[in-house]
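Incomplete set of chains, arranged as in the complex.
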Amino acid sequence: MRIALDGVSVRFGPRTVLDAVSVELTERRIGVIGANGSGKSTFARLLNGLVLPSAGTVLVGADDTATDARRIRRRVGFVFQNPDNQIVLPLVEEDLAFGLRNTGVPRKEIPGRVREQLADLGIAALAGRPSHALSGGEKQLVALAAVLVMRPETVVFDEPTTLLDLRNRNRLRAVIAALPQQAVVLTHDLGLLDGFDRVLVLDAGRIAYDGPPRTAVPWYVAHHS
Amino acid sequence: MRMSLYVPGTSPLHRVPAGWKLAVLLLCGVAVFLTRSVTLLGPAAGLALVLLLTVRAPREQLARQLRGPLWVLAAVVAVAALSESGHAALVVGLRLVILLLTALSVTLTTRTSELQGVLEVMLRPLDRAGLVNAPAVALAVSLALRFIPEVFQQFQEIREAQAARGLRGSPLALVVPLVIRVLRSAEDIAAAIDARCYPPARSRHPDRDDRLSGKAPG
Amino acid sequence: MTVRTRRPMSTQDLVLIALFCAVIVALGLLPPVSIAVIPVPVTLQTLGVMLAGAVLGPVRGAGACALVVLLTVLGLPVLSGGRGGLGVIPGPTGGYLLGWIPGAFVTGWLVKRFAVRAGGRLTSLAAHFAACLVGGLLVVYAVGVPWTSMTTGLGIGKAALGAAYFAIGDTLKAAVAAAVAHHVRRSYPIEPR
């Protein structure tokens, strides 16, 4: 999908957090890196209308986030850093079904879609498990499943690996690599970006570098350590 | 988020010790119910207004604190006027005005830390009598001040996460994760407090920690 | 949950009291669900009061509410709409605020006594709902209504009219609180006390 930012600034009170950013995202795998406070999360929240620009426009496909936020939320899924924020119901399958029910998917289709989604991510075995007692890695995958089951066209990840061990991180990396959808990944874990198509480096609210990971990651490391 | 209503200043009321202000306020609260005379209550209300004006609080702050209560006041006065008499309505209105304005004057001119000091003094006899664990109450107040902004931010994060999932309006989706996050973080916060040697060792009551429970039901 | 058994009122209990106080305050910071021109505070905070009782149990739940009252009296803007200060107590809603303390206690006591043991899903939900309704609504109003009547000089009947305004909202909140407490108990049980 084509996401286009045109002259986008975001101000919180007196503070400019993003400053006249223009960029067009069409690649399948896009990474966003930058220091703490550089504006990554704000950038990501723009993409599905959780934050609206103070100036400029964000177009997702043909929709403007300022006016079509509802439709855009269904097209752009969002996986947050802390899976605890997303998980509502006590059992994994209940939780996935909860989102579908709330958006009016016919009751009869729901169990099938839930099972299918869990199988897709290789976590079919978790279906009946209590969602709040899962390990960090498992929870992260369940939160992802709860987003994917809504069938978004693009998935945004805000630091999805911070709580994970090596194995779970590799697992999540493999899952992201295998996603049929477009993915935008914000991270401090630079190894996660191997094989990505494009990496944006944010610095104090501007895009300081834009290129393939092969050049963008060394550029960031050189400028920020 | 500003967590205090205190307005810095040098007015006479700012300089009066907090304990005195509270004592007078308490007396005032009893006194207004001892009379039904408009000739007494009227000037008293005027005095309360003057007192509030000497504080020189920002207008929007005053407006925010007064707007809600004034509506209630209007409603109460209207009901009293309709169902009883004009005189009764006036008495009720003046009483509430006096209470509202004097209390607000004290609140605006007294630092939270000063009030906490008064609280400690007031709790001291109860602590000695073994009814209340005063240091624990003081810590609870500080912890609450620390975690109100934190919990509010967690709430916002959850709201965003659920909105992104298409579940903006569902109260369950907002509150269940909040409560579970709070329960979970309580374990870590308690461990962090214990790790910093709480409760203090040289307590007069070795079993003091039981005592908050005696006080809590109010 | 930690299995280290400690003193009766542990650091963790103190932390839970402070955190649920923060939850009650945070619920008041949300844009209020104001019903047209009704001038009195219809607030989500009562949801927090019911939850404090239903999740934490009587003692800690009442403790959390007592802490809210204490912060209010200390002049902090913890009530809905950023209000606070001593003036709230002698005001017309002061009794409701004080009523939160026994309200949470009774909710917690009922949950501990009945709802925790309830077997099926529906029984459990119903038991939680009843507990929230009795504690968070009846007990709170039982303190709030006479208080309004006393501070305003209105008759009990007219003061009760005010409570009638709140009743619909508070019944809905009791339903939400019951569902939340039921799910929390299933996913992350803590012993009510």
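For reference, chains read A, B and C in written order, and residue numbers begin at 1 within each chain.
One rule holds for everything that comes next: a residue touches a chain if its C-beta (ideal position, glycine included) is under 8 Å from a C-beta of that chain, and two chains touch if they have at least 3 such contacts.
Computed from a predicted structure; not experimentally measured.
Novice: For the full structure file, work out the chain stoichiometry and give it in label form.
Specialist: A x2, B x1, C x1
The rule is simple: only the chains that are shown with their structure count from here on.
Novice: Could you put a whole-Å number on the gap between the CA centroids of chain A and chain B?
Specialist: Computed from C-alpha means, the inter-chain centre distance equals 41 Å.
Novice: Taking each chain's centre as its mean C-alpha position, how far apart are chain A and chain C in Å?
Specialist: 37
Novice: Between chain B and chain C, what distance separates the C-alpha centroids? Give it in angstrom.
Specialist: Chain B and chain C have C-alpha centres separated by 16 Å.
Novice: Quick check on chain B: which residues sit in contact with 2+ other chains?
Specialist: In chain B, 172, 176, 180, 184 touch at least two other chains.
Novice: What residues in chain A touch two or more of the other chains?
Specialist: Touching at least two other chains: 88-89, 132.
Novice: What residues of chain B sit close enough to touch chain C in their complex?
Specialist: 1-6, 22, 25, 29, 64-65, 67-69, 71-76, 79-80, 83, 88, 91-92, 95-96, 99-104, 106-108, 110, 112, 115-116, 119, 133, 136-137, 139-141, 143-145, 147-148, 150-152, 155, 171-172, 175-176, 178-180, 182-187, 189-190, 193-194, 198-199, 207, 209-213, 215-218
Novice: Which residues of chain A touch chain B in the complex?
Specialist: Where chain A meets chain B, its residues are 45, 48, 50, 73-74, 77-78, 80, 82, 84-89, 98-99, 102-103, 132, 146-147, 150.
Novice: Under the stated contact criterion, what part of chain C meets chain B in this complex?
Specialist: Those in contact with chain B are residues 1-2, 7-23, 25-26, 29-30, 39-41, 47, 51, 55, 58-60, 62-63, 66-67, 69-71, 73-78, 81-88, 90-93, 98, 101-102, 105, 151-155, 158, 176, 179-180, 183-184, 187-188, 190.
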